[in-house]
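A protein chain is absent from this complex, but the other protein chains hold their places.
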Amino acid sequence: MNRLFLFFHKTGSPPWFYNFSGKLIPWLWAIFLAMTAVAMYLVFFNVPPDYQQGETIRIMYIHVPSAWMSMMIYGLMAIMGIIALVWRIRIMEVLVISSAPVGAAFTIVALLTGSMWGRPMWGTYWVWDARLTSELVLLFLYFGVIALYNAYDEPRKAAKAASLLSIVGAVNLPIIYFSVEWWNTLHQGSSFGGDGPGIHPTMLVPLLLMAVSTKFYYGANLLSRARLTLVKQDHRKRWVQDLLEEERP
Amino acid sequence: MSKQSAGTAFTALLRRDFLLAYRRRAELLQPLAFLLVVTTLFPLGVGPSPQLLADIAPGVIWIAALLATVLSLDSLFRSDFEDGTLEQMVMSGQSLSLIALSRIVSHWLVAGLPIVLLSPLLAMWMNLPGEGLSILLQTLIIGTPVLSLIGAIGGALTVSLKRGGQLLSLLVFPLYVPLLILATSAVGAAVVDLPYGGQLGLMFAGLIAALTLAPFATAAALKLSLS
Partner (left out) sequence: MTPTRKRRLIGVVVIIVGVGVAAVVAMKALNENMLFFVSPTDVKEQAMPVGKRFRLGGLVTAGSVSRASNSLAVSFTVSDGGESVDIIYDGILPDLFREGQGIIAIGALNNSGHFEASEVLAKHDENYMPPEVADALKKAGHVEAET
């Protein structure tokens, strides 16, 4: 227990976080770039066209990981929000609000690639299909968090309000998801069971690679944003002044 | 001062809210007038074809109810916040969740219930078939308290902001999506003689969940706004 507290205390201290994340970020970027390069090579040169969807299947490798990330990040924001509000850890507040733009960006990418795929396949850029609609609602939830954060003058109060809102949103998110799914889905529930052949291995490997590499991208982007926010918030504090001194030749 | 019991405090707050509402009755009528005007715009905008109006009636009435509720939400905590009453309430030692709940109950009684009472008129304007009316009333009776409950969280989060009203709608509308879907689908199902018990049941579950969770979230948001 004591060790856990110590860990929280240490990671909770801005200078330590700043230094540690600074060392971590280049590695995260490197892994992201390497994995994405391999995955993209496979996607464009190794993956065969699909038996029904043809070449448009290649859109899936951007679309599906982005959609997964968009939901995962919102869930993480809620978890970090709970930690931030219950144990009053400032780093967590900063991480919540730094996650929101990344999550919103993934959501936008998922929506755009989805409608690019929908045009040839469904015959229209946009249908009010369940997944598209819940993704759009998710985007509005992200916008809400970002707008609430920006509306406050005081950054710490703003971050707490944003944390609380993301918790409320996360409680609602599954309900929104299921209600929208049920409201309009083009699925023929029972006629395609779970016993179909699923997804072929040559197509699956790059998808999984992309799914993992996007998480590294999120990590790198999140930590860079959090560092920047911390320095901005603490620009009058000692540790930032010291940092600036070091930078000066 | 002796400490009051929670029940007495609750009723005292309700009585105060009603008195205030009665003194500001013109302000209360605004969202209702808005409800009527918005609904009137639809036949004018999409054409007076009875079939078309009947098709979109549940959706239009529910969306108008959402808009009217959000319009009245901004003032839910604002005046109490600005004149310091809210701070006094926090210092009174009573549970803030309970105070929030009493505020939500009075909001529903003065803003939500009138929407339910006006809805037969709206249904008539929108040419909603007779089978749909009773179920529309049921969805509104279950649904409008949820609008007040969820909306109170948004109202509490934005109360200390200068232009909270616009932000409030952005925060609250995505959270209203499931309710809108269930309510309009229940009315739509009733009109074509499909079963609608499931939708109503889910809305009722939503009401219970919102009733237990929203006051706590509202209290947390109020505390944050006051800090």
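Here are some notes:
The chains carry the letters A and B, assigned in the order they are written, with residues numbered from 1 in each.
Note that contacts are C-beta pairs under 8 Å (C-beta built on N, C-alpha and C of every residue); 3 or more make two chains touch, one makes a residue touch a chain.
Just so you know, these numbers come straight off a predicted model, no measurement behind them.
From the set A:L33, A:A105 or A:V127, the residue in touch with the chain omitted from the display is A:V127, counting the whole complex. Of the candidate positions B:I141, B:L213 or B:L226, contact with the unshown chain belongs to B:L213. The chain not displayed touches chain A at residues 48-53, 57, 60, 120-124, 127, 182-188, 191-192, 196-200, 202-203. Contact residues of chain B toward the unshown chain are 51, 55, 93, 95, 97, 185, 189, 192-195, 197-202, 204-206, 208-209, 211-213, 216.
The working rule: only the chains that are shown with their structure count from here on.
Averaging Cα coordinates per chain places chain A and chain B 32 Å apart. Chain A meets chain B in the complex at residues 85, 137, 140-141, 143-144, 147-148, 151-152, 157, 160-161, 164-165, 167-169, 171-172, 175-176, 178-180, 182-183.
Chain B meets chain A in the complex at residues 153, 157-158, 160-161, 163-164, 167, 170-171, 173-175, 177-178, 181-182, 185, 206, 213, 217, 220-221, 224-225, 227.
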